[in-house]
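Note that one protein chain is taken out, while the other chains of the complex remain in position.
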């Protein structure tokens, strides 16, 4: 789960990581109150859960109240990558000498947490990582020992020549590491961490929690931005389905994430575009299938639905039951192709015999049929 | 550092380990108030920091107020192994079916924390450990993972046949383990842990903290029983000396614990008894020697003092300076034998040349001389 | 031969009295897997489908000489179940449970260093050595005794592709689901090595997906050490960047871990990549013609 910059900054403040003076606003009327606490120049930053807000014009540097109000009005009316900007962070601009990068994440290759730092911080850190890996310092952490100060010092000595700054860096790195472990994060990141007036300040902040760890930190649920998630995706989550809305026309319901992705790939291979990713998961129940149908049918782009099931734990007759249920309760105008293989395959076929559902014996056949049926 | 049973019980309550209903009293007048909260039968238990209080008569089972007051009066006037009883714990007697032992300590051989349990709890657990080791269950703990419940269950299954009791045991073991790790203990112990009315209750409690870990838990210092420690030993601690008062007549001042013990052994071998153990430690200063002399001279049993120094970090001239200082400030009537070898040995000899101090070239010679000089 | 499991494998089911645990115990017994014991804390002493149930893994191991376990314990208790199996020194532990917090797995893989146990998963479909033993949830219908080793991060996609291998008449030596999570006990390279050393395996099929760089590292390893023919399938070519696709592992981040990159790396290692599950039959025919 991602959280907004302003929310991540609250964690930073709780852990005493230096941040600029900031105020969150949600409309133009709140600017005056914010100005009573902040000094110019001020940066107005759109709070959206996608990258690239800077390039989209969602960040603006302002010298005067007029300029700021203009910017606030403009940004609050923006939509960045399909997300409407509803909150804005006003921050006192930090006049800095240099930008650094500091992040902690999980390295799948090392199978360990790693601290990553660079003296080349800022917007293009990914580019730097690709083109100049020598400018990135990576050190492995023990999940039992967290960040030992000598490891932070080894990194700090690469970034800074000034011993005092190295000590400040070590402190910030230790605090950031504690956030990472205390809340079971996938990522905590400061980019840029700036050097301003002999102090290190976290100008931006990013935290991504491990979804699997969230149940152990119930207080984090309050930080979820429900506006930023597709309504259908939220519904799916409540129904314990894994669903991602996409922009194509072929809806698909599959069991298993790998098979679901392979099904989408095959739809594309045969000339159409998937309308979604939907994994009904391992366990089997007609209810889940019923919910999956409801969610897919909410998408008005969908011109047909492919059901691709390789039954193992999932029983094909449960899937068929769910389909019949949906057929009964919803007015379904789009064609449905079903490929049901594995556990209780015959029972499923018998159940669906007199339904309008088109059968396919194999995955490829199913994909070909649904692509054919949804061709505009 | 050892703490009293009543103090250990406070930790137990904080961690929700079941204990009997109890009241601490320090004089007879408090009995009535205690009786307003406790029901008979009641056990009165002397709070002293030595073992064997039961055998010394410091624990008494009482059925009536008269009996209890009699016991309180008697026990509060007792001295157990040189320690006056100043506090008394009144506890509701638990009618139990069986006594168990449960402890967590550090196993030097395994170099790991271990959980130790036995279905043969009670006063003679050490005897059981010696004679029937098969009745003791020991399981190793990881300092990083603490007590995993399956380890506690393995142990619990040996002790109890009733699954519900096994679960209760696992809970208590987990809580006791947390005390052990949270406060860096050398030992946490429940003996006996009793089975009463399908519940497990900690009837006695023992906690020993690692002295080296105390500086990280400053709140524990308040639990120290200053009455229970020799005044001279407290003074020594303040002066950063390691001192243990004993009952012989030959005072000794040595650098290093091993050499100090070897010196005591040699005094005994040559027919006398050491009055103390005193290690002035590694670092060198006249001040420490001065303090060591002051502490030894507080002991009126001392008939002579042996100073045995093998200089390494400790400089012999520092030791000599300290001796001269003591000679100047105190009226010393007992003979002093000094054996000073190693760093700055010659300087030391020159310093002490016109003093009443008797020189020895070797440790054996020094011991022989002091034994001779203190023979009554 | 096969790898990891065979007729001699003696299996403990951890969480045998749960919904999934009991169902799959029956399934494994039907497949003639030697399920010798079950473990459910507090239920020791009972029996289920003729399998004795114990309170702890150590007790189960001592009583039955088991050398492997499969874990169906709910996610909140699964990490402890893994530690328990490691401490009982089982050779093989297959964790089916999904949803284990990644920070727990970081601790577990750190704890595993220097230990005797091989962990498969978590979030694994398990292992099948067709005709010999099944320690997992894979549906037997998709598999057939044979000479192709299959290693996969996915579940149902593995059944899909294996069923085509089986239908084409080649069958599988062993099929290993290594699990779809970012941190797993055993990776592609570990399995490739075992397959290369297994005389019964004549070709290897690797089923990967987007996210991470396990496939890229496997490619380097194949180039250097694997002499047997390797075929690969990568799911997620149409997945948009930065959208989660059900598996925690399947996140594309920072341009790394895309299907395109993985396919490029595999091709560079001489691995034939196929794009449709049913193609595998034809490709194997070419190899074994």
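Letters are used for the chains, namely A, B and C, taken in the order the chains are written, and counting of residues starts over at 1 for each.
As a working rule, contacts are C-beta pairs under 8 Å (C-beta built on N, C-alpha and C of every residue); 3 or more make two chains touch, one makes a residue touch a chain.
From a predicted model like this one, the values you see are computed outputs, not experimental measurements.
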item	value
Where the missing chain makes contact, among the chains that are shown	A, B, C
Residue among B:211, B:227 or B:330 that touches the chain left out of view	B:211
Of B:255, B:321 or B:374, the residue in touch with the unshown chain	B:255
Sole residue of B:35, B:93, B:129 or B:334 that reaches the chain not shown, by the stated touch rule	B:129
Contacting the left-out chain in the complete assembly, out of A:135, A:167 or A:301	A:167
Residue among B:93, B:165, B:244 or B:334 touching the omitted chain	B:244
Touching residues (missing chain, whole complex) on chain B	51, 106, 108-109, 111-113, 126, 129-130, 142-144, 181, 184, 186, 210-213, 215-216, 242, 244, 246, 254-262, 264-269, 273-274, 277, 279, 282-283, 310-314, 341-343, 362-364
Contacts of chain A with the absent chain, listed as residue ranges	142, 144-145, 148-151, 153-154, 157, 163, 166-167
Residues of chain C in contact with the chain not shown	113-114
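We take it that only the chains that are shown with their structure count from here on.
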item	value
Chain centre separation in whole Å, for chain B relative to chain A (CA means)	58
Centre distance in Å when chain A and chain C are each reduced to the mean of their C-alpha atoms	27
Residue list for chain B, restricted to those that touch at least two other chains	144
Residues of chain C engaged with two or more neighbouring chains	107
